[in-house]
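Just one protein chain is left out here, and the rest sit where they should.
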Amino acid sequence: MTYQIAILGASGYTGAELIRLIATHGQMKIAALGAYSKAGQSLAQVFPHLRHLDLPDMVSFDEIDFSKIDLCFCALPHKTSQEVIRELPKDLKIVDLSADFRLRDPAAYQKWYGNPHAAVEMQKEAVYGLTEFYRDEIAKARLVAGTGCNAATGQYILRPLIGAGVIGLDDIILDLKCAVSGAGRSLKENLLHAELSEGYNAYAVGGTHRHLGEFDQEFSALAGREVKIQFTPHLIPANRGILATGYVSGEAQAIHETLTKIYADEPFIEVLPFGETPSTHHVRGSNFCHIGVTGDRIEGRAIVVAALDNLTKGSSGQALQNANLMLGLEETMGLMLAPCFP
Amino acid sequence: MTYQIAILGASGYTGAELIRLIATHGQMKIAALGAYSKAGQSLAQVFPHLRHLDLPDMVSFDEIDFSKIDLCFCALPHKTSQEVIRELPKDLKIVDLSADFRLRDPAAYQKWYGNPHAAVEMQKEAVYGLTEFYRDEIAKARLVAGTGCNAATGQYILRPLIGAGVIGLDDIILDLKCAVSGAGRSLKENLLHAELSEGYNAYAVGGTHRHLGEFDQEFSALAGREVKIQFTPHLIPANRGILATGYVSGEAQAIHETLTKIYADEPFIEVLPFGETPSTHHVRGSNFCHIGVTGDRIEGRAIVVAALDNLTKGSSGQALQNANLMLGLEETMGLMLAPCFP
Amino acid sequence: MTYQIAILGASGYTGAELIRLIATHGQMKIAALGAYSKAGQSLAQVFPHLRHLDLPDMVSFDEIDFSKIDLCFCALPHKTSQEVIRELPKDLKIVDLSADFRLRDPAAYQKWYGNPHAAVEMQKEAVYGLTEFYRDEIAKARLVAGTGCNAATGQYILRPLIGAGVIGLDDIILDLKCAVSGAGRSLKENLLHAELSEGYNAYAVGGTHRHLGEFDQEFSALAGREVKIQFTPHLIPANRGILATGYVSGEAQAIHETLTKIYADEPFIEVLPFGETPSTHHVRGSNFCHIGVTGDRIEGRAIVVAALDNLTKGSSGQALQNANLMLGLEETMGLMLAPCFP
Partner (left out) sequence: MTYQIAILGASGYTGAELIRLIATHGQMKIAALGAYSKAGQSLAQVFPHLRHLDLPDMVSFDEIDFSKIDLCFCALPHKTSQEVIRELPKDLKIVDLSADFRLRDPAAYQKWYGNPHAAVEMQKEAVYGLTEFYRDEIAKARLVAGTGCNAATGQYILRPLIGAGVIGLDDIILDLKCAVSGAGRSLKENLLHAELSEGYNAYAVGGTHRHLGEFDQEFSALAGREVKIQFTPHLIPANRGILATGYVSGEAQAIHETLTKIYADEPFIEVLPFGETPSTHHVRGSNFCHIGVTGDRIEGRAIVVAALDNLTKGSSGQALQNANLMLGLEETMGLMLAPCFP
């Protein structure tokens, strides 16, 4: 059986990545591509790299007949997404890639995003899309909220450790390095090649990055008490990739065993042999996440590093993995592409 | 049916690219990975990005039982390749990615490569692997010689034009820009990140690049007279991609029509609308080749530009496409991956 | 003596480059920095890399007392520049970095730039700023028009050859590769890191690039007949640098001798030994231009390659070199910085 798919916000990078993955999926057909300013343009105009695909032109959302759509990906900016999704048919399966349904608490949403939520009831309905930890709920969900790409990376290393109680909860530091496509296709001076290439810097320093809302929500629920981590992202001169370096207190071997065990059967999470460290180059363009654990020379301290591709495992790959579950398909369909190296 | 595949020279970039492509092929199983200095190492050690694949360790060539292999890819350095292939079973299907069997004339081989050929009779047996133009011969061949990556790119724009007689033969200039992976995984100062990044330069200037041997052989045969083009490659600070800019005399619209017509049914060659120009970014990681034609302000002059990924369409993708033909499989199997952008 | 300098359009890349060079000049003091949208901001806000300099804030142009200024650099967009310069004091020495005063013929200006010139009489007064060829006129000029960065590069290889009559005039091809800073600090999708990095492409193909206006003007005047070259620029994933590959008919040794002789006493033009080729990496951040000549395997054909930094020798360095002449200073003052490699 082939499922009919719509993508809203198809002209951004996560939209393009969805199309790239679905192109070799086998049981999904892209029936509609929705866009705002680029409505009316062909896919070849918006994304020349996808010109070989026989896909419909970009249209405005009201031109889409959602009754013929089995599942809709929303790759829209946050705030816009909640307003659009609120108006979609109530029985339409939706995977949202924005930030709008990640936080369950309306007050938390308002705190981190600055505006009251426009679809509070749906906010509660939405299932948090971190596949490996919400698999069963996702399979039954109508609306799944894709996680933040940084939030996913951090959780892959910290969730199992917090859950297993093998690390201290009060001194977790996450130093994250992310590539520029995480900022989307927006025209900002600091995203220009001339400004970014050969330069790197921290941003949202001091605990102001919005993905902290997700960390707080998930880690506190998991620990049964408030957990606040220190999180500092850095912008790196590269197009794809997140490398998260976690500094934790705990016994490194126990940490490695915990991660190895919990991810043993996961198709996309690879825990490296103890003492090895991952590189973003080794997951580029794929849905894989590599994790490495090393003990520090200071006893009782460990370093845990994760690498994934922000556009794939951190966003569109995760979304497709969740969509597969929601449609009752094999979870890995369309996602076994090997990384592109070099 | 699943075919048993061996790859000799699996530790280089074209080897890695073959493994990446075969990973989602469906009807090929990698049964043996042969290497020299890295024999004994696991795939995860040599190429951590392929660690999720359940593949055998690298072995030396004499450890491989070729009687169980249906097709063997040789991704070895030139000169080595002819010596190795000479010793392989005479009924083994082979796709060679080196330069060793591209030139049919032993004297031409010696002129461009500096040594006498060690397997002259096989040199004659080999079919030139430019799929779109040697498809039938390749399907029947036992030994196929992969083309030079630059040679393939230049031929995609020039062969149809020489064949159709729509351009002059005495003033063809090919200015080519190629990414660094074309030079392989060799430890040379000019391939270091610190030496290459932010810098670009011409090399092998003045008609000394070995791929000219292929241009001379193919274009002269096609034209029925000697054709010598001017060809200057440039090294660009990027990992993948070849952009070939051809300067020809001829009527631009006729050139565009010729190319459009000849490639109309080709699955991997996309001729852009007249006046558009391709970018390597739009073919990266894929087997596609984009071609654009523009007329110059000087009447009777045209610019024809082609973009492809040197590791895929220029090398390992071409090799797999040929292997598919040799095994009677669908030509596009494992090759419909969409480009990875951004 | 210290000269008082104003820079209009100080918030762009050529403005920043001027400030960088003047910082160690010794006899120039930046008295005013003029900007539009960034007026009111400090230099540290606009260009954090220049924060160590004790310079005035950006101001709007009408806040500048030009009676105290000895020389004014205009680093404004074309069209804006002519409107601004028209209103400046008539005795103020001006070095314009825009395209507005490069073409002497109002009709040619309108053809290439699409609008009638707003200061036709000043267009005639302006001296073309290619220092090595207009040195005496520049020293006496009040208004000097900086050349196009591509136009400068092409002329450095072609002017002496056309002038000496050692190459054919009807088949000159210039294939140029330029880095992204040449496009300025403008917010365009194709200038984003995610769109440019790892990709390269031709643009303004077919003889439509505006710098052709300069080539036509200068080469035709030099040859005493109409000379029209083929010129195709390519955008390269790097921040600084232009590499111009010229394909000409002529005897390579004669070409090399012509260039070697004419540039023998030039402080910034280095003609490499015959057969060597330049790299943009070797001129990065400096005012030097490296030129290499090679003969082709086809008799009577030669390849001439030039490399320079578009922001320095191609623009702000040239402007400072001209300003030095106009103020009666040593021509090389502030410009002997060695290239920054790696």
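Per-chain numbering from 1; labels A, B and C assigned in written order.
Definition applied: a residue touches a chain if its C-beta (ideal position, glycine included) is under 8 Å from a C-beta of that chain, and two chains touch if they have at least 3 such contacts.
Model, not experiment: these values are computed from the prediction.
Chemist: Looking beyond the chains shown, say which of C:Phe66, C:Phe274 or C:Phe341 touches the absent one.
Modeler: Of all options in C:Phe66, C:Phe274 or C:Phe341, contact with the hidden chain holds for C:Phe341.
Chemist: Which listed residue, B:Asp91, B:Glu121 or B:Glu189, touches the chain dropped from view?
Modeler: Checking each option in B:Asp91, B:Glu121 or B:Glu189, the one touching the absent chain turns out to be B:Glu189.
Chemist: Give the residue, chosen from A:Gln27, A:Gln45, A:Thr245 or A:Thr260, that touches the chain omitted from the document.
Modeler: If we include the chain that is not displayed, A:Thr245 is the one touching it.
Chemist: Touch as defined at the start, partner being the missing chain; which of A:Lys79, A:Arg135 or A:His234 qualifies?
Modeler: Candidates A:Lys79, A:Arg135 or A:His234; residue touching the omitted chain: A:His234.
Chemist: For chain C, enumerate the residues touching the unshown chain of the complex.
Modeler: That gives, for chain C, the contact residues 13, 16, 19-20, 23-24, 47-53, 181, 197-198, 239-240, 268, 270, 278-279, 281-286, 288, 290, 336-342.
Chemist: Over the whole complex, note the residues of chain B touching the chain we left out.
Modeler: Its contact residues with the unshown chain are 13, 180-181, 185, 187-189, 191-198, 237-239.
Chemist: Where does chain A touch the missing chain, residue by residue?
Modeler: Within chain A, the residues that touch the unshown chain are 171, 173, 175, 177, 179, 194-203, 205-208, 212, 228, 230, 232, 234, 236-241, 243, 245, 247, 275, 277-282, 284, 292, 294-298, 301, 303, 305, 307, 342.
Definition applied: only the chains that are shown with their structure count from here on.
Chemist: Line, ring, star, complete or other: which one describes how these chains touch?
Modeler: Per interface graph, the chains form a complete graph.
Chemist: When chain B meets its copy chain C, do both sides use mostly the same residue numbers (more than half shared) or mostly different ones?
Modeler: Shared-number fraction above one half, so same.
Chemist: Hey, how far is the Cα centre of chain A from the one of chain C, in Å?
Modeler: Spacing between the chain centres: roughly 45 Å.
Chemist: I'd like the Å distance between the centres of chain B and chain C, where a centre is the mean of that chain's Cα atoms.
Modeler: From the centre of chain B to the centre of chain C is 39 Å.
Chemist: Going through chain C residue by residue, note those that touch at least 2 other chains and give them in order.
Modeler: Touching at least two other chains: 194-198, 237-239.
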